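Of the protein chains in this complex, all but one are displayed in their positions.
For reference, chains read A, B and C in written order, and residue numbers begin at 1 within each chain.
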Amino acid sequence: MRMGMVGLGRMGANMAQRLMRAGHEVVGHARRRATVDSFMAEGGLGAYTLADLIDKLPAPRVVWCMVPAATVDALLTELVPLLAAGDIVVDGGNSFYQDDICRARELASKGLHYVDVGTSGGVWGGERGYCLMIGGEPSIMPVLDPVFRALAPGTTAAAPTPGRVAGQGSADLGYLHCGPHGAGHFVKMVHNGIEYGLMAAYAEGLNILKSAGVGAAAHGQDAETAPLRHPEHFQYDFNIAEVAELWRRGSVVSSWLLDLTAAALHDSPDLSGFAGRVADSGEGRWTVQAAVEEGVPAPVITAALYARFGSRGHADFADRVLAAMRYQFGGHVEKG
Amino acid sequence: MRMGMVGLGRMGANMAQRLMRAGHEVVGHARRRATVDSFMAEGGLGAYTLADLIDKLPAPRVVWCMVPAATVDALLTELVPLLAAGDIVVDGGNSFYQDDICRARELASKGLHYVDVGTSGGVWGGERGYCLMIGGEPSIMPVLDPVFRALAPGTTAAAPTPGRVAGQGSADLGYLHCGPHGAGHFVKMVHNGIEYGLMAAYAEGLNILKSAGVGAAAHGQDAETAPLRHPEHFQYDFNIAEVAELWRRGSVVSSWLLDLTAAALHDSPDLSGFAGRVADSGEGRWTVQAAVEEGVPAPVITAALYARFGSRGHADFADRVLAAMRYQFGGHVEKG
Amino acid sequence: MRMGMVGLGRMGANMAQRLMRAGHEVVGHARRRATVDSFMAEGGLGAYTLADLIDKLPAPRVVWCMVPAATVDALLTELVPLLAAGDIVVDGGNSFYQDDICRARELASKGLHYVDVGTSGGVWGGERGYCLMIGGEPSIMPVLDPVFRALAPGTTAAAPTPGRVAGQGSADLGYLHCGPHGAGHFVKMVHNGIEYGLMAAYAEGLNILKSAGVGAAAHGQDAETAPLRHPEHFQYDFNIAEVAELWRRGSVVSSWLLDLTAAALHDSPDLSGFAGRVADSGEGRWTVQAAVEEGVPAPVITAALYARFGSRGHADFADRVLAAMRYQFGGHVEKG
Partner (left out) sequence: MRMGMVGLGRMGANMAQRLMRAGHEVVGHARRRATVDSFMAEGGLGAYTLADLIDKLPAPRVVWCMVPAATVDALLTELVPLLAAGDIVVDGGNSFYQDDICRARELASKGLHYVDVGTSGGVWGGERGYCLMIGGEPSIMPVLDPVFRALAPGTTAAAPTPGRVAGQGSADLGYLHCGPHGAGHFVKMVHNGIEYGLMAAYAEGLNILKSAGVGAAAHGQDAETAPLRHPEHFQYDFNIAEVAELWRRGSVVSSWLLDLTAAALHDSPDLSGFAGRVADSGEGRWTVQAAVEEGVPAPVITAALYARFGSRGHADFADRVLAAMRYQFGGHVEKG
């Protein structure tokens, strides 16, 4: 089928290519002319304006938006007046699911359909396929099914789950209608929250390995330094990169994230090219806030989020408060 | 080669089978005669006593011990007098790495070699191969190399890490000499600590999905109940089993643990057969204690461990203290 | 001065009494006639309707609202039409500060002033005085100053801070204009977040003391039970109530919350009258959400909040997921 793709960045362009390889026609639009030109050079149909994009699509139109979450509303303001009743707008970016609920309501009042699609796969998705978490009206799903099927990784991406009958649902293929409006981004939000937790688990574990030689270092004996009771138990000098590689085979902690970690450590065993100021892009925060709203504990995911905040120095004032308290009650002076 | 296997439980028996399939001869011993008989029926060489096992092994002997950590010292007390200088004892179980350091020193005083091997793979290892984390004298490793190679999953168990030259080390095959005595179990300990964190990340995320319909439930309006400000945002009824299946393909959170989770949820979508009293078997505790000794933060792994403690009701007195405080300062009475 | 008090529950009635003892006249209103009658019997001026209350106040009117957060908007809907430009509405309850911002804007459009006052002190405040955290227009503060001064504990409630000149601000007296609309409830929100953390610190510590005899208990030796390496180190049977009493004198952890804890433990050393299902009433959640929005880590306050969620069984599905995973990879069966 022919569809539109608005946003031809890292994600949008790769998705369009994957769609075209599956036989779909993609009309691509981006704000910068040069981006559209590149897209056309790689076999896509180009549209320098949104109006042109709409013109080039058959009704009912399918317009897949792949733009930063912060710019979706501005895009919709421009896009919606160009659309006709029955058209379908897909937000495949990282929108907050509560925004989906609002937008869907507003678009519905104009006869338009809104579909939220949480998309996982990162820069590898063009090749591996994208895991698609979908929210919206069930009646629209059949229309989009060929698109989802082309983007998703397909059954071969993972071994069959024991006892599961193939074809009993689209989850086997790597896409799923999760529920009504917002459900796709809700599931994607939680997916990313889990991702934070997984990443932090590996990072903490590798850090413990990295520090396993602490007993070999000189150790202060003053009242400001916690004693290491058994330095002889901490004399190891592990090859972290080799350990990460090792765990990829046969261990309980094998995963795609571990594969990536092993690759990063292979490139640079001490990761000296990274400063360790770890960004967070919204979903982790929203996951924690959802857990709090629901009243369910999420200590691991939250600890992972806070570790990122801390990595950027955002605990500094709290730390100074602690140092000041220690000075007040014990006369403790900070060590350099 | 011919080697001994002491302990023919779930782990030991499967390992012996895998070794035999690779062409090794395994003399197996277990405390119960019937277990030895079964082992022989499945093609192994049996020994009803440790002395008999030792008799049947060529010098220098290799005795792989696969018994519960709590029973290793008792086994060594019985085994060591039967051994001769140059013999090799492998502890393939879940020993605490600090015990390895002691035992190795003691065995060395008798001319014996001690090798600690952390073994991951669980009940699936017989088929998938075992990930082996090894500590001990480097000079002994060549002797054991054929054994490790047979037990490990081999290179095909994972895609090559980009840029890595095949054969540059044994980690590609799924086994690794990690360092001196205790290094194998140290790495295995941290591996399990990471495993706790990974498991908890999935569990928390799925719990958030499970509770995403909380807005549809009736909600108390008294001062003892935190208000849900926007019930309309929590109206989802997710199919958790399908979501888990979905994430196995193309998503950033795909992993072997997720495969297992999807299988469990396929069997029983609400996991009603489980009470949720989650055991911990030592390594998670030791990982946290190592982090504390080293002075490195491990908030995720620790939160995962504490969640298990909490699942078994071990926060009960703390919870009563909180309820009592609230009653004292605010007259708050618990709700049923 | 003469002022109105809407809501004559535990908090409102005690505050009115404290105001009257300081020489103010309080016109009290509550939904139930009997409550108003009781208030009058204790020396207050009563009003069976809001209209009557308004009639009995001189302009510009001061109406202090002391009602559950969930009912403030309904109250304002009824109250605002009765007021005249220049009148002052005080919300002294536990409103979410973001609601204050909205309400203040709306009331300002009608010429009314809105003041948010976070009030701490619980059931003891009538006697000890209330700590008041105030947000709103600075120009209104002088009008309310006599009210705040009467409600607050006064300087003698705490020893002077070294170096601080008495009378340099109202904080010494126990009330403070913290900033514009919402600032009072923001500071109160964080106050309660801290309170959660303090309470949990005591609860955890006392729980560790309570379990210090774990080495004396029988201990499973199976693979499902983490070994206690040194039972001889955990043979204590502490008198928790006496320890709490002890810490009240001279220790670094002395506090008002500890005083209450000691009182509770004196009444019932094992707190057997409490089930340990710990409620949370909003502020802890909002504090965590504010920390997340601001991007600053709050691991302690969040852990305290999650402990409350857990105490009410809200981690149950997560725990079952963990148990199911353990069964899948290791054949681990839960213990009873």
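Just so it is clear, a residue touches a chain if its C-beta (ideal position, glycine included) is under 8 Å from a C-beta of that chain, and two chains touch if they have at least 3 such contacts.
The structure displayed is predicted, hence computed values, not measured ones.
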item: Residue touching the undisplayed chain, where the options are C:Y202, C:F274 or C:F329; value: C:Y202
item: Among B:L151, B:A298 or B:A323, residue touching the chain not depicted; value: B:A298
item: Contact residue for the chain not shown (choose from C:A16, C:L107 or C:L173); value: C:L173
item: Residues from chain B at the interface with the omitted partner, ascending; value: 252, 280, 285, 288-289, 292-293, 295-299, 302-303, 305-307, 309-310, 312, 314-315, 318, 329
item: Sites on chain C contacted by the missing partner chain, in the whole complex; value: 97-98, 101, 120-122, 125, 128-131, 133, 152-155, 157-159, 161-164, 169, 171-176, 178-180, 182-183, 186-187, 190-198, 200-202, 204-205, 207-209, 211-212, 214, 226, 228-230, 232-239, 242-243, 245-259, 262-263, 266-267, 287, 290-291, 293-301, 303-304, 306-307
item: Footprint left on chain A by the chain that the document does not show; value: 10, 68-70, 94, 96, 122-124, 199-200, 202-204, 206-207, 210-211, 221-227, 229, 257, 260-261, 263-265, 268, 271, 274-282, 284-285, 299, 303, 307-308, 310-311, 314-332, 334-336
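By definition in this document, only the chains that are shown with their structure count from here on.
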item: Angle of rotation relating chain A to chain B [CA atoms, steps of 5 degrees]; value: 180
item: Interchain centroid distance [CA atoms averaged], chain B/chain C, Å; value: 44
item: Centroid distance [mean C-alpha coordinates] between chain B and chain A, Å; value: 28
item: Overlap residues in chain B, where contacts from two or more other chains coincide; value: 122, 200, 202, 204, 207, 211, 226, 229, 257, 263, 299, 303, 307
